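Every protein chain except one is present and positioned as in the full complex.
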Amino acid sequence: MVDTLLLFSDIVYGLLLGCIFSVMALGLNLIWGVIKIVNIAHGEFIMLGAYSAYFLNLFFNINPIISALLNTIFGLGLGLIFYFALIHKELRNKETITLQDEMVTLVATFGLSLFLSTLALLLFSGNSVGINWSIGSIYVGFLYIPLGALYVAITSLFIIYFVHIFLTKTYLGNAIRAYSQDIIATQLIGANPTKIAAIATSIGIALTMLSGSLLTVWIPVGINPYMGSLYAPISFVIVVMGGKGKMWGSLVGGLIMGVIIDTAQIFIPPTLAYAIAFLILIPILLISKEGILK
Amino acid sequence: MIKHSLNKKAIAARTIAIIVAVIIVIAVVSIVGYYLTRPPSPQVAGTIKIGFTISLTGTFSVEGTSSLNGIKAITKWINDNGGVIIQGKHYNITFVYYDDQSQSSNIVPLYTRLITQDGVEFLLAPYSSPLTSAAAPLADQYNIIMISHGGAADSIWKQGYKNVFGVLTPASGYLKPAIDWLSVNHPEDKLAFIYAGDSFSVTASKAALNYALQKHLTVVYNQTYPTSATDLTPLLQAAKSAGADAIIGGGHFNDGQLIIKQLDQIGWKPKFICLLVAVTEPAFYSSLGNLANLVCGSSQWESSVKYSPAVAQSLGIEYFGPSIQDFVNYYKMFSTNEPTYHSAEAAAAVLILVKAIEVANSLNTTAVRQALLSLHIMTFFGEYKVDSTGIQIAHSMLMIQWQNGSLKVVYPPSFAETNVIYPYGS
Partner (left out) sequence: MRLTVSFYFLIGILFYISITPFIFSFSQTTLILDLLIFAALAYSINFITGMTGYVSFGHVFFMAVGSYTLVYMSKVFNLYPLFTIPLVGLIGALFAFVIGYITLRFRGVYFALSTLVIALASYYIVLVIPALGANEGLIFNVRFEPLIWFYTIFSIVALEAIITYFINHSRTGYAIRAIKDDEDAAIALGINSMRIKLILFIISGTFGALAGGVFAWSTAHVYPTEIFDLQFSLQMLAMILIGGMGTVFGPFIGAAIVYLLTYYLITILPNGQLIIIGLAVILVALFVPMGIVGSLRNKIKQIKQVVE
């Protein structure tokens, strides 16, 4: 029947890839869960992270993992700009988001998404590029694992862990979690809601951009201005699957998506595998609007 | 609401004012629009205007830029060498082009603009089969000759268009040299066909697959992927598990590179690799380095191929246009790179068009069409002869291979510089 070796290696690759998906989704989750805004331009920030890793590698020979750390800084800055340019006007002095506000931010971030991808097309040209980071691979039994992919997966897991510690053990992290539950309560514990929202957003964008850097290991010729349209829907599905606002849900969701996408390609063509991965969103929404992992 | 008669008059007056204002706005917009979109005045006498779109940005930017430089080079050569002679009068070639951004949605509007507003007299098709298919209907709709230089899919010539002519070997012939070579030298090799899903790649690969089966070769894997795919490792793994010795297919530049990189990523060295399009670009070798060595590809033309007036004479046909060396020299005036086959095929399109105009001794579409149908000549690009549908039937496809940093023509033996080195990775 099915070659078990093939299946096994696809599952392993899927898990490795899934770790990065988890970080990708984490960024989205943070913003969505805290300030309740869905960033449709999420894919474009991943794309920016990937391109910055590419250029850092091209000009300064920096490998993707270090680039990821640098991207965190870029991301924090960009995230602040993103927040104050687009979001602040909508959120200021409001306690809840109405449908109208939601729609405005949806449309605005959709516009931003196509603006950024076209801008990237103009600046970087439509050629797909990639990073040549071949540091060899190891054989685990009969399995051939590129070291780059392994390191990136480990880095992802560390990042998720750090974010968890940050949110649960630090003052700022707790303030953010308070904000996500009740904006007024945040003021009661002495924190400025605007500051909290801005910081949460910039951390979210930082995570998104660094996931773009880590992703480059898996796409040796896949960095192009439109790559966002492939990874953004995956992130949306993961966040809904794992539960909006639930960080560990993103980890599990990411791993599941990675495995599904890779193993499905044994049985069905790659395009159908992606289509199914995207469409999973609908049954999940039908079953429960808050996600299926409790 | 209680309305006094005074207010009724005010409302009526205001309504009429608004209606009049809007009518004036519409009239102004119409007049301005009319004048802004009128076709420009007729062109300079003594020139022939050729129009086309080419992909300078987007997925086909590498191939498109090569093609454009080829067109620029040949146009300069033609104008420097007497131009086009019609009924004793001398004409220069000029051209108008737009960047189609590699998007088919831009083709119809841009070609319509070229025809109705820029007043071009002849057309070149865009680069790539899908864009050429989108442009082809306009040739018959507006009764203008269109030469295809970058669209090889056989389906283009199955639609019944009268005014579309191809200078390049159609898609179905691209991978046949590889199959021919394998069937003679390594018929025991098991073949995996992995190729992009666009019409060109599918036609080329499927034709090769059927040809391979006809020649009694073993095929163990056959799978397409979307042109925008970024991860082909699952397919490559599956081909490896199926026991494949050779990989045939690919698509365009990006996926060709991807296949080689990911073969390395999964640690598999097949014995023979032959891919479409990507292999002939210098950038293929410069970005892949050692991994590109001994990869084979298909080429419509290489500068080391043997086409010349002497060869033409031995075949009993006329030779027209610059020698290969002349073309390369002119090309270097527009680019620091060597010309690729995309440059040559685009240049050949202009050359064949010019020859046909001279044979027809007129710019009239019907006359030029007749000339194109009856021509059988050789240029620096190779032979030209079409069948009644306009598809190219005389041009030969070449197989090339990267050997120690340079691209060598390895098949067919009559035009080849050297032999194939086998297996890949040795």
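Which chain is which? They are A and B, in the order written, and residues in each are numbered from 1.
Going forward, contacts are C-beta pairs under 8 Å (C-beta built on N, C-alpha and C of every residue); 3 or more make two chains touch, one makes a residue touch a chain.
Just so it is clear, the model here is predicted, and its values are computed rather than measured.
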item	value
Chains on display which the left-out chain touches in the complete complex	A, B
Residue in contact with the excluded chain [from B:N163, B:S199 or B:T340]	B:S199
Contact partner of the left-out chain, one of B:T75, B:Q101, B:S205 or B:T280	B:Q101
Full-complex contact with the absent chain, from A:F60, A:F115 or A:F158	A:F115
Residues of subunit B (touch criterion as defined above) contacting the omitted chain	1, 7, 10, 15, 19, 22, 26, 30, 33-34, 37-39, 56-57, 98-99, 101, 103-106, 108-110, 112-113, 116-117, 130, 133-134, 137, 140-141, 153, 155, 159-160, 196-199, 202, 224, 226-228
For subunit A, the residues touching the chain missing from this view	38, 40, 86, 89-90, 98-100, 102-108, 110-116, 118-119, 121-122, 229, 233, 236-237, 240, 269, 271-272, 274-276, 278-279, 281-282, 285-286, 289
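Convention: only the chains that are shown with their structure count from here on.
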item	value
Centroid spacing, where centroids are CA-atom means, of subunit A and subunit B in whole angstrom	38
Parts of subunit B lying in touch with subunit A, wherever the complex brings them together	57-59, 61-62, 101-102, 197, 223-226, 228-235, 237-238, 241, 254-255, 257-258, 261-262, 264-267, 287
Complex interface listing, subunit A residues touching subunit B	3, 5-6, 9-10, 13, 121-122, 125-128, 130, 132, 134, 137, 144, 146, 218-222, 224, 226-227, 230, 262, 265-266, 269-271
